[in-house]
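Okay, handing you the structure first.
The complex is shown incomplete by one protein chain, all other protein chains being positioned as in the whole.
And then subunit A:
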Amino acid sequence: MPDLTKTAEETPAQAPVAAAAKPEKARSLGSDAWHDLRRKPIFVISALLILLLIVIAVAPGLFTSVDPRAGDLREHFHTPPNYSHFFEGDWFGYDGQGRSIYARVIYGARASVVVGICVTVGTTILGGIFGMLAGYFGGWIDTIISRVTDIFFGIPLLLGSLVILNAFTSRTIWSVVFALITLGWTQMTRVMRGSVITVKQADFVTAAKALGAGTGRIMFKHILPNAIAPVIVVATISLGGYIALEATLSFLGIGLQDPTISWGIDINSAQKLIRTAPFALFFPAGMLSITVLAFIMLGDAVRDALDPKLR
């Protein structure tokens, strides 16, 4: 523990001077990370994009007044975009059924964002609890949780979701969320378990024990805040992955079903006419890429801020 500032600060006469010379507020890990993040262009860009996406998902009516499900037969068979009309129904053109692609891209954000956020929150909570229990208690609890994790980890996410979703007669956003959480919690469990095991051995955990703290307090006040950083990073990065996975499932026709609007479904129906109407594929696919990229960039920025070792 090299501490070069020690001697300078040690003498009581000098210490108040040192304290006074440092008007800066005490910073926790969280505020420290926030301080770093605000200065990172990657974080600012991705955060603004995500904010925009969330606003679109919550209130698509703000961005278009066109009904995304209304097919106008005059416009059927892929009318190309009319770029002179900003934010109008024909801005991105019309799809094969005469529906505004712009409206569909806007309304499609909701499914993606809801699935992405819900699956991430669900897997983080589930994986966080299992990982904490396995890491903290060890022994047979760890053995059972880890082996079950291994079993689920062996199931390919896409294949497994196909099987689970096939069991639903009508599939909604929630059935997709359910399928992805069921198969996706394993990674979080592993990250959390490893993190908890590392933190558990720290002296301050022993110290808390020696000063009479109970199991619950040690777990939630002492271990959790020190173990959560890698979990947050993995969660942010995997959020983009879950959005892509939802689109993949919908593309394959096993995810969301038609009355629900999803970029995956639109990509699927546009792919057949890629030569004659590439714009019908381009816009939903482009939005999907931007969304996934935004979350991955956010995850990267958060990782840099929370994990000083990677700097």
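Throughout what follows, contacts are C-beta pairs under 8 Å (C-beta built on N, C-alpha and C of every residue); 3 or more make two chains touch, one makes a residue touch a chain; residues count from 1.
We adopt the following convention: contacts and distances are computed from a predicted model.
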Protein name (UniProt record) of the chain left out of view, among "Phosphoribosylformylglycinamidine synthase subunit PurL", "Toluene 4-monooxygenase protein E", "Exporter of polyketide antibiotics-like protein" or "ABC transporter ATP-binding protein": "ABC transporter ATP-binding protein"
Option from A:T182, A:T198, A:N226 or A:Q257 whose C-beta touches the chain left out: A:N226
Positions on subunit A where the hidden chain makes contact: 1, 3, 5-10, 12, 15-16, 19-20, 26-29, 202-204, 206-214, 217, 221-222, 225-226
